[in-house]
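Read through the structure below, which is laid out as structure tokens, and then see the notes.
For this view, one protein chain was removed and the others were kept in their places.
Right, chain A next:
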Amino acid sequence: MTRPGRTDPSIIRNFCIIAHIDHGKSTLADRMLQLTKLVDDRSMRAQYLDRMDIERERGITIKSQAVRMPWDVNGETHVLNMIDTPGHVDFTYEVSRSLQACEGAILLVDAAQGIEAQTLANLYLALAADLTIIPVLNKIDLPGANPEKYAAEIAGIIGCDESEVLRVSGKTGVGVPELLDAVVERIPAPTGRADAPARALIFDSVYDTYRGVVTYVRVVDGELRNRDRILMMSTTAQHELLEVGVISPEPVKSDAIGVGEVGYLITGVKDVRQSRVGDTVTTAARPATEDLGGYQPPNPMVYAGLYPIDGDDFSELREALDKLQLNDAALTYEPETSGALGFGFRVGFLGLLHMEIVRERLEREFNLDLISTAPNVVYRVRMEDGSEHTVTNPSEYPAGKIDEVYEPVVRATILAPSDYIGTILELCQNRRGIQLGLDYLSADRVEIRYTLPLAEIVFDFFDQLKSRTKGYASLDYEPDGEAAADLVKVDILLHGDPVDAFSAIVHRDKAYNYGLEMASKLKELIPRQQFEVPIQAAIGSRVIARETIRAMRKDVLSKCYGGDISRKRKLLEKQKEGKKRMKMVGRVEVPQEAFVAALSTSEPTKRD
């Protein structure tokens, strides 16, 4: 029986696809939907699984979904659940939960490019989760494809025979039926106790305007039935199941979902934080005693101030963040005030991509014009008196005697052609990295491992890496605790008054460069005032760099005939209006645009 809720676990195969951005995961998934007749050619929307516009444009998948597909092997119909995984480093935890919901994974690698660092990292996660790996080279139809070379590389990494590496083209469909056969043949069926109390793993949770939160689960034990009262084991919150079903590829209601099945739950809750990825769902009537393990609350790694360019949009920004949070349990924010930028929010993100996505959604879906401060990581500052401060905003950096400052560090893995070893090592050393190892994946590709401060990665590490390696290097990293570092807070002072939006916590060796760069940038952007304005960069009370905006020497229109008078009065009125919109830093009038420009170009590339 293949009906949801009555499916024999022995015919179920749960798998995901591990792939790098643009290695063709979505195209392959589309092809599978067509081959299994879930989507006909005509209604085929390119890359069916990526729902959001932003995902489509960027060619990445942010939120995973699960599709149930029938597939016949040897006359027997099997149920394949394809669980889509996010492919970016910011979402490692979500990837790990998706993997946890599977028994196997397709390792999809571009036959012209070979494996990339994030793919490798996710492969290691899959191996650690004991998944069966089906290695696949994609895009074999491309002229630049080199399947022999990369099959050998993959075989070397996962320890299989080169002949076990399948070769497909998601674009033409070549090899895809064989791949689906291999999924059935190689990946083990799920096992679980049908008579035990229900336990299901939440691997995704999505807010839908009409349905409320849609929770995606993999049932491990027992079953979840329509109208059950379910219990979230981490929060002990209870909800009534209003709907249970599977995605195939549109939602299909069912009475229940049972052992090994993948499906969705709707309870009517409106906020994804009540249905958290990694949590275990059981029933209130017969609760399980032990959860499935591995749950972690989301932990923001990167913070930035987000401000509406038009101060009147503050409440719109708050509403927009409230709405986004319904769909993004990892998003945290609290209001903050900046002397330079007005009222805004300090927002916590999983990482840089997460930050970009949130910002773009705020601007696109909510039509807001935003300015963002430079992102920063979370610092732990221990004072000589033994007290401790957690700093998520440089302007909160404590004054007084500091004993030690700790910053988060990551274990970074870089895969690149061996030609670039020198320049990559140089970059990592410049960024205060500690080398952990260097291994050849094949004759001309290396894996380089480093411990690096997250702050350095947040800055512009990836851009630098890409430009130094002509785009060939890939990067992955995972949090690796914290380390003490010689960090200082650099303030930027305008006519003696600090401009909070430009304060930064940087390594002492780079403080001068940061200060000089900000000072010279502001010098260009801030119009001359009636008096000379020094721009200083300072660590505490010590000035480390200085620029000067010379005083304006002429502020008068020389002509004033009879016919000019009305025009002159109206110009004056306009200028007075403009003056009201100026931000005052002490006595200095700064146009908002100057701050905006200084911050938006503050993803500088010349800090080294």
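Here is the rule we use: contacts are C-beta pairs under 8 Å (C-beta built on N, C-alpha and C of every residue); 3 or more make two chains touch, one makes a residue touch a chain; residues count from 1.
Convention: contacts and distances are computed from a predicted model.
This complex has a chain not shown, and the name its UniProt record holds, of "Dolichyl-phosphate-mannose-protein mannosyltransferase", "Branched-chain amino acid ABC transporter permease", "ABC-2 type transport system ATP-binding protein" or "Heme chaperone HemW", is "Heme chaperone HemW".
Checked against the hidden chain, the listed residues A:K253, A:K470, A:R508 or A:K570 yield one contact partner: A:K570.
Residues touching the missing chain, restricted to chain A, are 530-531, 552-570, 572, 575-576, 579 (touch as defined at the top).
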